[in-house]
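Notes follow once the structure below has been shown.
Let's turn to chain A:
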Amino acid sequence: EDAVDPNAKQGGAITVTYKDDVATLDPAIGYDWQNWSMIKSLFDGLMDYEPGTTNLKPDLAESYEIAPDGKTFTFKLRHGVKFHNGREMTADDVKYSLDRVTNPKTQSPGAGFFGSIKGYDDVAAGKAESLSGVTVVDPYTIKFELTRPDATFLHVMAINFAHVVPKEEVEKYGADFGKHPVGTGAFKLAEWTLGQRIVFERNPDYWHKGLPHLDKVTFEIGQEPIVALLRLQKGEIDIPGDGIPPAKFQEVMADPEQKARVVEGGQLHTGYITMNTTMAPFDNVKVRQAVNMAINKDRIVQLINNRAVPANQPLPPSMPGYDKAFKGYPHDVAKAKALLAEAGHPDGFETQLFAMNTDPNPRIAQAIQQDLAAIGIKASIQSLAQANVIAAGGDKAGAPMIWSGGMAWIADFPDPSNFYGPILGCAGAVPGGWNWSWYCNKDLDAKAAEADSVVDPAKAGERDKMWSAIYDKIMADAPWAPVFNEQRFTMKSARMGGADNLYVDPVHIPINYDNVYVNDVQ
Partner candidate 1 sequence: MIAYLGRRVIQSLLILLGVSLITFALLYLLPADPVRQIAGRSATPQTVENIRRQLGLDQPFVVQYWHYLMSLLSGDLGRSYIQRSEVTELIVSRLPASLLLMVGAILCELLIGLTMGLIAAVKRGTTTDQTLMVASFVGVSAPQFVVGLLLLYVFAVRLGWFPIGGYGTWRHLVLPSLTMGILGAGWYARMMRSSMIDVLRQDYVRTARAKGLARGAILFRHALPNAILPVIAMIGIDIGIFMGGIVVVESVFGWPGIGQLAWQAIQRVDIPIIMGVTLVSAFAIVLGNLLADIVAPFIDPRIKLR
Partner candidate 2 sequence: MLEIAGLCVSVRGEDGEREVVSDLSLTLKRGETLCIAGESGSGKSMTALAIMQLLPQPAARISSGMIQLGEIDLATLNERQMQRIRGDRIAMIFQEPMTSLNPVLSIGRQLTESIEAHTDLSSAEARRRAIEALKAVRISEAESRLKQFPHELSGGMRQRVMIAMALALKPDVLIADEPTTALDVTVQGEVLELLRDLQREHGTSVILITHDMGVVAEMADRVIVMRHGRMIEEGKVADIYARPQADYTRELLAAVPRIGTGAGRQVLGQTIPKTPNQVALVDDLHVGFDLHGGFFGRVDRRVHAVEGVSFSIAPHETLALVGESGCGKSTTAKALAGLVPYQGDIVIGERNLSGLGRDERKAVRRDVQMIFQDPYASLDPRMRVGDLVAEPLLIHGIASKEERGQRVAALFERVGLSADQMELYPHEFSGGQRQRICIARALALRPKLIIADESVSALDVSVQARVLELLKELQREFGIAYLFISHDMAVVENISDRVAVMYLGQIVEMGTRDQVFSNPRHPYTKRLIEAVPVPDPARRRPRFARLDQEIPSPTRKIGEPPPKLALKDVGNGHLVAAS
């Protein structure tokens, strides 16, 4: 077991605010910014990350074994872990939970993560109720057989969709389980007033002794980020879950007292422009490269108050596999023009740029538009609601260019493969898919499979290199123009304690509720 912060104080309560409603706390379903880390505090999976880092560690599992072929994983479960309802968690629950999440009736948006488990296809097709590749060896041992070696499998066991749920509670509440979540997590649900407030209280029986530090976490729902910040400034709340609103960023940073309470950290995020590689003229790699060179990323970063760093490749810098040596495309208007001319468009062309309609995305789109105009590309902006942009991207003839901001890939887990499959691989380049550049390179798909079959943790460095090479190749084909990697700025109340990295935890967003504490309790 990892150590508990010796300075931590026990007790106290904090308040966190969010603008948008919390949809559900069912780990098989919740996939939003807000409920993602809430679920992590209510439920546990076999694996987890060390707080504030991207380092995997066993969680409900005490230990695990990987067969040399990389296709069989065996987990030993921790003894004495209890659900909030008092029953002990066993391997049957793990199996049940995975059967449930892959069952189409559950309608889980995360079912696809488990595609490498044997028997997945039958369950997904509704032909089987249970994953044949998951075997309960004994109440404290569970074995997974995969159809292919999968280096990401341990990460998959750490994501919310793999969290363990008690069968009896799920059956009791049926479709409403998401409103009555029962897990093994550090907190349990105490109150849920729809549309207003969710209250978590400390789980006294939490298996990880000494955690959580807080007695209570209250989530208040439905308020504008600007107002949330006002309330933080008045000391009414502790964490504005939606972050510092752009309109207030400079005001906050200009005040040393407030600035001191802002924690900055990296984020597994990349903002990029997709170019539909099946649509003329973006089917010409030179055009795509020209676009890459036309974008003035520094200016865009300046527009969002320097809350990001310019990006030159799909992976964000804090992701394993990020190629530090890669220089990407320079901002070079002349060269971009030359490339366009080579591609047969000396006078440019007209196209459309889709973007989501929430600030600052329309602004960024306009900056991109101006940059494109400088090399002769006249892009008209379609600023739409999220659902409409996604719909256009999933249609092969829908959108020539999309600015990904607002809907962008925030990694599900810290692994380089996570930026490939659905958004750059062939699997995503289908109607309704998320590969909006419709880039499908069979070669790279094979290379990706090869990289993912390197399961041995000792070879992780090697595997990262393989991924770097894949992304470098992608950049040569330039289906995307990466623009920036967002930085996270979490602001907290003065009374909150705990290491800074808990406040920019790469997986617990905005903060790691289990490990933070408040200073104003005895």
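Rule of thumb we're sticking to: a contact is a pair of C-beta atoms (placed from the backbone, for glycine too) under 8 Å apart; a residue touches a chain by one contact, two chains touch by 3 or more; residues count from 1.
Here is how the candidates were picked: all candidates are chains of the complex that A comes from, given by their letters.
Note that the coordinates shown come from a computational prediction; the quantities given were computed from them, not determined experimentally.
Q: Please state which of the candidates 1 or 2 is in contact with chain A in this complex.
A: Every other option belongs but stays apart; chain A touches 1.
Q: Mind pulling up the chain A residues that touch candidate 1 in the complex?
A: My answer: residues 17, 19-21, 23-24, 26, 29, 31, 104-105, 107-113, 115, 124-126, 175-176, 178-179, 193-196, 220-224, 226-227, 230-231, 234, 236, 385-388, 390-392, 394, 412, 421-423, 427-428, 430-434.
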